[in-house]
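Structure in structure tokens, see below.
The complex appears here without one of its protein chains, the remainder shown in place.
Labels for the chains are A, B and C, by order of writing; each one numbers its residues from 1.
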Amino acid sequence: MVDMSVKIGSVTLQNPIMPASGCFSTDLAQVIDLNRLGALVAKTVSREFRAGNPPPRVSEVEGGMINSIGLPTKGIEYFLSHQVPDYKRFSPPLVGSISATTIEDFEAMARDVSTSAIDVLEVNISCPTRDPKGGNFALHEEHTFNVMRRIRQTTDKPIWCKLSPNAGDVVAIAKSAELAGADALVVSNTILGLKIDINTFRPAIGNKFGGLSGPGIKPIIVRMVYQCAKAVKIPIIGCGGIVKLEDVIEYMLAGASAVMIGYLIFRNPSGIIAIIDGLQEWCAKRGFARVADLTGAMIDEAPRETYAAAAAPIG
Amino acid sequence: MVDMSVKIGSVTLQNPIMPASGCFSTDLAQVIDLNRLGALVAKTVSREFRAGNPPPRVSEVEGGMINSIGLPTKGIEYFLSHQVPDYKRFSPPLVGSISATTIEDFEAMARDVSTSAIDVLEVNISCPTRDPKGGNFALHEEHTFNVMRRIRQTTDKPIWCKLSPNAGDVVAIAKSAELAGADALVVSNTILGLKIDINTFRPAIGNKFGGLSGPGIKPIIVRMVYQCAKAVKIPIIGCGGIVKLEDVIEYMLAGASAVMIGYLIFRNPSGIIAIIDGLQEWCAKRGFARVADLTGAMIDEAPRETYAAAAAPIG
Amino acid sequence: MAHRPFASAPYVVGKGAPALAPTHIPAEESLCPVVSHDWINSEYKHLVVDASPKALAVKPGQFFNLLCPSPDAAELWLRRPQSVYRIDRENRRIEFLYKCVGRGTFGLATLEPGDELNMVGPLGVGFAIDRRWKHIVVLGRGVGLATLAPISQLAGECGIGVTAILSARSAEFVMADDLFGKVGDVIAVLDSDATSAVEHVEAILKRLIAQRQADAFYTCGSNRLLQLMKRLGKAHGIPGQVAMEQVMACGLGPCYVCVRTFEVDGKKELRRVCIDGPVFDLQEAVGW
Partner (left out) sequence: MAHRPFASAPYVVGKGAPALAPTHIPAEESLCPVVSHDWINSEYKHLVVDASPKALAVKPGQFFNLLCPSPDAAELWLRRPQSVYRIDRENRRIEFLYKCVGRGTFGLATLEPGDELNMVGPLGVGFAIDRRWKHIVVLGRGVGLATLAPISQLAGECGIGVTAILSARSAEFVMADDLFGKVGDVIAVLDSDATSAVEHVEAILKRLIAQRQADAFYTCGSNRLLQLMKRLGKAHGIPGQVAMEQVMACGLGPCYVCVRTFEVDGKKELRRVCIDGPVFDLQEAVGW
């Protein structure tokens, strides 16, 4: 029997497979058994009601899709009174995701969302369609440090900091978050993109720019996970473009302790369960007693000398 | 008749379609008529011979491919004495691409490559597998400014600065390059990625990290072209993931004056010619007398109000 | 084969395979064999699939989110919603009628009998009917005719009369007339002979109201016709429903991609077409 559990700081997950914020809700219980998941991850909530951005909110692009939903939310009160109890019908730990435009509001949100029903706070400082003054703190080291520090001082809950791949030096941001007291890093949110409709000459989605998600971003985010895992001691949760078992393994080899899955839920909603089953089988077949042993298991040697490598058999 | 010519500063191209550096050589004359191209863009050359990186040098990934070729070169002397004359068998302007690890060497390279046979100097400060001290100046504003300034002071040739999408704030780098005197910007080089082979647990390519190119990066680079075009006055050359006519139009609508094509040459070598023909037909059909009129023609209005947009007919 | 681009099974239900998802889960991702797939005019195809037991529980107005094959060498990333056109419980089949408009539907059109279609569903809220009603009016256009079609089944089961006003560019594009013909009257209104003009349709509706043949209104497929039915419904106190469309991603509720504007007591709000609908109260809908 493979031990499928993983520890993210003080939180133990029954398996490393979680849905990604904004791509998951209890509505998924229409098609899959939510109790199988490593954790439940709620849609990002902010203090006040937000309508979100004008449709169309998504468009297919080459490597997947771009979206600009605009973080619609019924606000924190509705979240705590209605949505949290709804999540508590299911057994996996509940990760609440919060967003705010100021450090003060982030602090207050962290305090208010830290109820007993919430197991982990995910701090979404990386929604790509917002500027640093509008909630996208994850583009700057100091902003990241300051907001995470304040949240750390406010709550005893484990805090996971969701990073932005749009930052030039994601490792520096990762270190800031660690230094500020984050318990884990989620690497990462979407990459800012643009698609223009060549018939209408207009942006393909209502809010012009959109965040790119899906398989196309995987090679970029796997690289970031690897780089962050080398630089920090706290666990990394890989997120970006996972659509199959092999992708999860790749993220774990790169250094992720667990993963989050967004786009696949749209593409193959049953896939997330298939991946959990597949991962267990794969570990058994490859002789891994604990799935956690995959984390960082990439063989990381110096590149071979060019002439030797170019004389060696292929594959 | 559609006027297919475009002006990039003082250089006029017969059409806006160029190959991308490193994906092109006169060897392409095996399959296409090189005299049809907007320009010939040579592989990046550095002063000394470089063997390049250990194979495997490429791997397929989700949105295209990653590569780490390692800028192999026979060095500047061979380039000037053998390769340049070979390019001069063909009529389009010749763009020479240079790389160096220090500002001093960049300056000397710019001087030495500025022969009468070279029409444009492309400055490759953005090879993703190099660090800023190793030639990837394009991650920092000051580095970019300093190197481009020195090159500007050294040569009278038009200089095109090739940016890196790995920079966090590509617009700031674009402005630095403009301020330093660049005649045009190439947006952009590849995005740093990693693929791990889940059978061998090793990186899929010999040098571990590789640059991502191909269709998957298009939404990201189109966004950067749009952002840069809004911020600078010099022409932008779009580069990243172009595989069809529609992609060229999208880049031009976003603000590109011309484009460069890499990956497609591997996928459909005749495609680059097909795109030139297709673009002319498309302009004729859509009533554009000059292809240059497409540049920046995206209709750029404020997003609609959410409730109104969500009540409007689709499409 | 070593490489699997997408996670498959175990909850994807194939032909003859048992449903592995717990039974309290109402919808599923299932692989349904194509039985037949024919062009019914120059733009629309009629698709019949063998349905899994959960899929077969679909109700009129509900939809499936279909994984369409790619029509070309490039991937197709999102599913495409299609409402059920006919539910053939006897033969355990589900039918779709769809218009080929873009990559998704062109890709869907490549499926041949024997191929498997990956469907997620049944999803959403279907049409409601009140057994006390005697006669209802259905008014649709374009792809809306496909969505409205199973109301004929619903009405038939309840023994309620139907007048179906089917609007189309020309006679070629009048669809679902056979289904409605079995349970009621069909009135085709066409652009080609100008009978589809709003004033003309309004006259028909007014006549039906006068004849007390309009206990409820149903519409789909045209903003113009929605506004007409809304106005007459309001004026005459006739309840109604509209089936909405919107671009979707998940089709299940979480992503908030498919929002449409509704208005209740002068207050606008956004609702999700995939889970709050696709069928909504006629008076609350703002625009189609």
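Note that in this section a residue touches a chain if its C-beta (ideal position, glycine included) is under 8 Å from a C-beta of that chain, and two chains touch if they have at least 3 such contacts.
All figures in this text were calculated on a predicted structure; none of them were measured in a lab.
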item: Visible contact partners (per top-of-document touch definition) of the missing chain; value: A, B, C
item: Contact with the hidden chain (one of B:Ile198, B:Leu264 or B:Ala309); value: B:Leu264
item: Selected residue (touches chain absent from view) among B:Met4, B:Met18, B:Val45 or B:Val58; value: B:Val58
item: Among B:Glu77, B:Glu104, B:Glu142 or B:Asp277, residue touching the chain not depicted; value: B:Asp277
item: In subunit B, positions touching the absent partner; value: 22-25, 27-33, 43, 51-52, 55-58, 60-62, 64-65, 67, 69, 72, 214, 243-246, 263-275, 277-278
item: Residues belonging to subunit C that touch the chain removed from view; value: 1-6, 69-75, 102-103, 106
item: Subunit A residues touching the omitted chain (full complex); value: 215, 306-308, 310-314
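Everything that follows uses one rule, which is that only the chains that are shown with their structure count from here on.
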item: Chain located farthest away, centre of subunit B as origin (C-alpha); value: C
item: Whole-Å separation of chain centres (CA-atom averages), subunit B against subunit C; value: 47
item: Between subunit A and subunit C, centroid-to-centroid distance (C-alpha), Å; value: 35
item: CA centroid of subunit A to CA centroid of subunit B, Å; value: 31
item: Residues of subunit B touching at least two other chains; value: 215, 306-308, 310, 314
item: Contacts with 2+ other chains: residues of subunit C; value: 74, 246-247, 259, 270
